[in-house]
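Below is one structure; the comments refer to it alone.
Note that one protein chain is taken out, while the other chains of the complex remain in position.
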Amino acid sequence: MDVVAVVGAGAPSAEQEQDAYEVGRLLGTRGVTVVTGGLGGVMAAASRGASEAGGVVVGLLPGLDRAAANPWVGVAIPTGLGELRNGLIVRAADALVAVGGEYGTLSEVAFGLKAGKRVVGLRFGYDVHGVVPAASPEEAVALLLSRG
Amino acid sequence: MDVVAVVGAGAPSAEQEQDAYEVGRLLGTRGVTVVTGGLGGVMAAASRGASEAGGVVVGLLPGLDRAAANPWVGVAIPTGLGELRNGLIVRAADALVAVGGEYGTLSEVAFGLKAGKRVVGLRFGYDVHGVVPAASPEEAVALLLSRG
Amino acid sequence: MDVVAVVGAGAPSAEQEQDAYEVGRLLGTRGVTVVTGGLGGVMAAASRGASEAGGVVVGLLPGLDRAAANPWVGVAIPTGLGELRNGLIVRAADALVAVGGEYGTLSEVAFGLKAGKRVVGLRFGYDVHGVVPAASPEEAVALLLSRG
Partner (left out) sequence: MDVVAVVGAGAPSAEQEQDAYEVGRLLGTRGVTVVTGGLGGVMAAASRGASEAGGVVVGLLPGLDRAAANPWVGVAIPTGLGELRNGLIVRAADALVAVGGEYGTLSEVAFGLKAGKRVVGLRFGYDVHGVVPAASPEEAVALLLSRG
């Protein structure tokens, strides 16, 4: 397990933002690469956490402009695919954690489950069988990194 | 409203299959182009219904082999994008109807809602706000073709 | 051989436009589906030719707006992939003919050759080994439809 995608709300609550930051930080501390959609909200918070912990942070952007990436993205990849880049985020990762989130996040969760990857939900708002619920960032990271 | 995507279970129940056939038939009768993922189950049933009614049937295939399309697809487009072609199905359509379905269908529903398109659910198994429930193929088609 | 992609100049000469029209017409007459990028120039001329001959005409558009398709496209598919849709045009076809064209066309020719598909050039401006030159629309279509 080397790469985890952190997906979630573009406009998160303060709690979701804190959770995303903490998830990113814990992943970065453990040497896990963090992949996000590269923009704001949960994406930025997780990127900041991972970056501050010295982790590798990849942002797969929907547009063509690398400058749209949040400042904590280390490797920004403008895809120009719009929302279809959600599928690339999933393909880039071994497992996913959804922190809150709306329709875009739901598409990523669905793709992740379809691909047979572990998907952890942290305050994830949809009832989708197969999503493993976590009550805290610590538990989310433990679930993401456990095997089997 | 010219193009409707019919998405859903690859291995449907007899009831779902009948519903998909009927949705396709009603759409074809009304001159609406039907777009599906081009394979079996709900995709094939809707394609058959639309085709028998004289409608245009488009199949956006996940693989590179056009021959994988079900026999009722008139225009088969092998994309080689795997599950990412789900996003293209949504982009190709003005509105979507989900007949049953699992994770792949959920990704299409999520993309459709994200894009602000009307999404109708017919025996759709997930609780996603924004999906307009229909109790019958007739109601589904009426909802798909109503404006505003 | 069921589907041929006609690619080429977006701003063609009168001669290229006439050639593209004629290629489309001949393909449509023979019951071959014509796939293009759906916009103007060679794409529109080939679409018009095929459409007037009663053929099926598919347009794979770079943007998200189906209304951008030229009026002779029968099945317009907005992909939102930008220039990446060039690769989808190639995947959708059994063989390609390039009528003039610049960099975009060159990318399609390269993808076609890479995929091992027959690529015919009609006033194609680049020297790329593997492109089969044709001196007329009639010869181009004969080369496209010959096997082996």
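By letter and in written order, the chains are A, B and C; residue numbering begins at 1 in each of them.
Criterion: a contact is a pair of C-beta atoms (placed from the backbone, for glycine too) under 8 Å apart; a residue touches a chain by one contact, two chains touch by 3 or more.
As the structure is a computational prediction, the values presented were derived from the model and not from experiment.
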item: Which residue of B:G10, B:G40 or B:G80 touches the chain not shown here; value: B:G80
item: Option from A:A45, A:L88 or A:A134 whose C-beta touches the chain left out; value: A:L88
item: Touch residues of subunit A, complete complex, unshown partner; value: 2-3, 33, 56, 58, 60, 64, 66, 74-75, 77-80, 88, 91-92
item: Positions on subunit B where the hidden chain makes contact; value: 64, 80-82, 84
item: Where the unshown chain meets subunit C, residue by residue; value: 83-84, 86-88, 102-104, 106-107, 109-111, 113-115, 126-128, 130
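Just so we're on the same page, only the chains that are shown with their structure count from here on.
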item: Shared interface numbering between subunit B and subunit A [over half = same, under half = different]; value: same
item: Angular offset of subunit A relative to subunit C [C-alpha, multiple of 5 degrees]; value: 180
item: Cα-centroid distance, subunit A relative to subunit B, in whole angstrom; value: 29
item: Residue list for subunit C, restricted to those that touch at least two other chains; value: 64, 80
